[in-house]
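Handing you this structure, nothing more for now.
A single protein chain has been removed from this complex, and every other one stays in its place.
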Amino acid sequence: MTDLTGAPGAALPAVDRRGLLARLRSDRFFLVGVVIVFLSLFLAAFGPLISPYDPLRSTGEISTPPPPIETWPRLLYETVSGQREAPPHWFGTDQSGLDVFSRVISAPRADMTIALGGALISLVIGTFLGLLAGFYRNWATEFMMRISDVLQSFPVFITAMILVALSGRQTGNLVLALALVYTPIFVRLTRAEVMAQSSRGYVQAALAVGNSRWTIAIKHVLPNSLVPSLVQMSVTVGFAIILTAGLSFVGAGVRPPTPEWGSMISIGAQQLILGEWWPSVFPGVAISLTVLGYAFVGHTIEAEFRET
Amino acid sequence: MSARAPHVAAAGAEEILSVRGLTVAFAGSEGAEHVAVKDFSLTIGAGEFVGVMGEPGCGKSTAAIAMMGLVRPPGRIVSGEVHYLGRDLLAMSDAELDAIRGKDIGLIVQSPRTSLHPMLTVGRQIENVYRAHNRVSRRAAHARAIEMLQLVGINDPERRVKSYPHELSTGMTQRVLIAMAMSSGPKLLIADEPTSGLDVTIQAQFLDQMWEAANRTGSAVLVVTQDLGIVANYCDRVVIMEHGEIVEASAVRDFFAAPAHDYSRRILSLQRESAASVAGAPETERAAAEPLILVEGLSKDFDIRGSKDKVHAADDVSFLIHRGEAIGLVGESGSGKTTVGRCIVRLEEPTRGTVRYRDEMVSDLTQREFTPFRNDMQIVFQDPTDSMNPRWSVEQVLTEPLDLHTTLSAAEKRKRVTTLMRMVGIDPAVREVKPRQLGAGRQQRIAIARALATEPAFIVLDEPTSALSPETRAEIIELLIRLSRELDIAYLFISHDLTTIERVCDRVVVMYLGQVVETGTRAEVFRAPLHPYSRVLLASHLFPDIADRRVDRPERVTLKGEIPSPVSLPEGCYLYGRCPNQVERCRAMPQALEEVSAGRSVRCWRAVAGELPG
Partner (left out) sequence: MIGRFVLRRLGIAVLQLLGVALAVFFLIRLLPADPVARLVGLNASEEAYAQAERTLGLDRPVVDQLLSFLGLSSDRGADGLADGSLGLSWVTGDPVFLEIGRFLPVTLELVTLALLISFLIAIPLGMASATRPGGIADRIAFVWGLFAGAQPDYWWGLLFVFLFFFILGIAPPPLGRIDPLLIEPSVITGFLTVDSLLQGRLDTFVSALHHLMLPILTQVFVVSGAITKMVRQNMIRALQSDYILYARCCGLSRRAVGRYALRAALTPAVTLVGIFYGVLLSAAVTVELVFSLGGIGEYAIRSILSFDYPAIQGVVLIVALVSLLIYLLLDIIHAYLDPRVKY
């Protein structure tokens, strides 16, 4: 009846692990998100290898529209059964004769590397600096926060453009530019959470048990301060994809003809007004869906972790 | 008053409210409904003071609000009737209901701060409610708000009406709520744990006020509580709820004399045990034991950001703790008792003064040098959930002190954890579970086990039972008493709850506004308190003793006004201005703690001189 009797099993609450899996499995948004995230990573790794045409070489067929949707099953059957000499142009070709489908599935290599790389670097550096600033509050960390403030009052898109355009438009520079513009967000988030967690009772208890301040920071506070950053991470990856593509869209990103969604949209833009929609619509759909996938996953992470 | 015939519901008196078969359910996950209140029936007559009692989550609060036709989303009232003066509230239109709520039935809730709109002045909020029920001008409503604030004992009401809720103390916002609920002269006042979070002296003032209002105007009071003390001291009748259902309804005297239901018997027997143990407890056997901790002249000031002023949280505190002895540190919020406890185990650095542990002056050590002493000096906090890393399992929580202070092997640590869990009455099978998946009582047991892990000689217990329900509280107290006997551990038991202190402690230290005002053995302090503050504290404390009801006493002592700010302290005696025994000389004369007999001291010159009435 009371705890003192300690009847085994009876009062034992179920460990929630299975519950979480079951919850995730029934969360349709999350499942769609996970599929998209995995697809984006898969294409980043293998996209250029499995593309039916060379994404950099013209096929000679210029501005071919995609085949009508009702013919796709037949085309697919013919392709798989090897009845066709050349695979169909699923998404048509652009005005240089490049196969749009091949380029759309090859582009994640550039887009995802840059977006994920930039977001990851800013997550790691920002979290570390935020932990320092939240746990050790002195003039040095205060100064760091002021620098972070200044960086944050820079307009993101323009700053990224300056960094990339003036340092040469290589992939590495793009990654660093993204890392720089997104780091202050993580510093601020982590610092706020670390400060909130530091006033919690378990930190006091850890001190009373005999931990040093530094072990408390690493062992107790840090793991409990990561959730906001992880949620922010999934949002940031989405923003980073949009930014990467946006930079190439304005001519300050990955150099063409490297397959990249933003520059494909930009190249197709002139023809769009004339009715040639496919060269820019398909890469746009790809961006839109990818960003959505990361948002779905982030939404679920947030809902799952915020409550505990 | 005591001549009423309470168990004949509302007999002779006009029936105000009659609830029949009230059932409330909350929508759960996947369409399942959880019934929170089931078939609740109750009648309240004019001038009655009725208590509804039960464990947290038994549905008593939900029932109280549902009587006004409201339920928190996503709940709904499934069935039932609530007749107010013969009309069924649940069958009324919204507009008709609005006319009754707040006018004829007033409500006071347990969280006054969050129940007031944070962006409107309290005056404006009282006016809005008053004007919703009375066709008066804004100016007249304003005057009424000031009048009501004055009536509930708020100093300087003209200024306070312009305050926002966050600028007032909890006690003050609670009074604002009463002022609002009483502004239109309700016939029935529903009070949902109105005094949780209030200090005992304020709680007593407050319940006195409600009781007097009910007697004066013939209105009725329904108080929802989990405090036996309130039921015993104020109520005519009591209704006991368990799992959403009424399990017992009787007159208060019958209830205490012969409780009908299991749950009632259980909580009452826990009370009895404690009363019995006080009577025959061994008190002086430990007096000869060796000194363990000596606190001398301990003071702690906190800086205020952006100001040169300081908060004087503790001021020249001295006391001695012997081996295996339980010292009770009592006082109301703001008395500095928690600060003293935290200074001893070095969670705060004392501003002045020393702490000696055995032969070591531990207050002189650096944090690093003090670390080895942490296996001897431990602390248990008030909120067990908050005091454990939310991502850790019970096993991780209990292993941490072993990792830090011992060289045991992994297998030995596992064994020790098992022993510790058994020691505090927790099934070792839950070692993989995260503490917050267990109830508050079991969480506190685990927190106690963590403190015990390194076999300390001394534990600070910082309000360890305040966040618990009466039943789990009693169990934790039993556990603490058992452990102290078995393991010979000394406690510094910090609490505002005198019943608990009386149960656990050998000696008592009373604090007020950062100062120790009285020390003595439990019997001395509880039976013959010397300091006026201790006297009021004891008189205000609601012991669940039906033979000595506060409302039956000829004179109900209280403190006037509110506790002064610890930033600008009074010049002479800190209690001056509030003390029932003050004379002019107290105003400017600082008081010293003087020993009146061995181990017994008091900080009041009149008490030392024997000038206070018996």
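Order as written gives the chain letters A and B; numbering starts at 1 within each chain.
One rule holds for everything that comes next: a contact is a pair of C-beta atoms (placed from the backbone, for glycine too) under 8 Å apart; a residue touches a chain by one contact, two chains touch by 3 or more.
Everything quoted here is computed from the prediction, not taken from an experiment.
Across the complete structure, the visible chains that the omitted chain touches are A, B.
Considering the full assembly, B:133 is the residue among B:60, B:133, B:237 or B:496 that touches the omitted chain. The chain not shown here is touched by just one of B:46, B:70 or B:569, and that residue is B:70.
Touch with the chain that is not drawn comes from one residue among A:39, A:125 or A:156, which is A:156. Residue positions on chain A in contact with the hidden chain: 29, 146-147, 149-151, 153-159, 161-163, 165-168, 235, 238-239, 242, 245-246, 249-252, 262, 265, 269, 272-275, 277, 280-281, 283-284, 287-288, 291-292, 295-296, 299, in rising order. In the full complex, chain B touches the omitted chain through residues 65, 68, 70, 72-73, 94-95, 97-103, 107, 109, 111, 114-121, 128-129, 132-133, 164, 166, 177, 180-181.
One rule holds in what follows: only the chains that are shown with their structure count from here on.
Averaging C-alpha coordinates per chain places the centre of chain A 50 Å away from that of chain B. Listing the residues of chain B that touch chain A in their complex gives 345, 347, 368, 371, 374-375, 378-379, 381, 383, 386-391, 400-401, 404-405, 422, 425-427, 429-430, 432-433, 436-439, 441-442, 445, 447, 450, 475, 479. Note for the complex: chain A touches chain B at residues 2-4, 6-9, 11-13, 15-16, 200-202, 204-212, 220, 223-224, 308.
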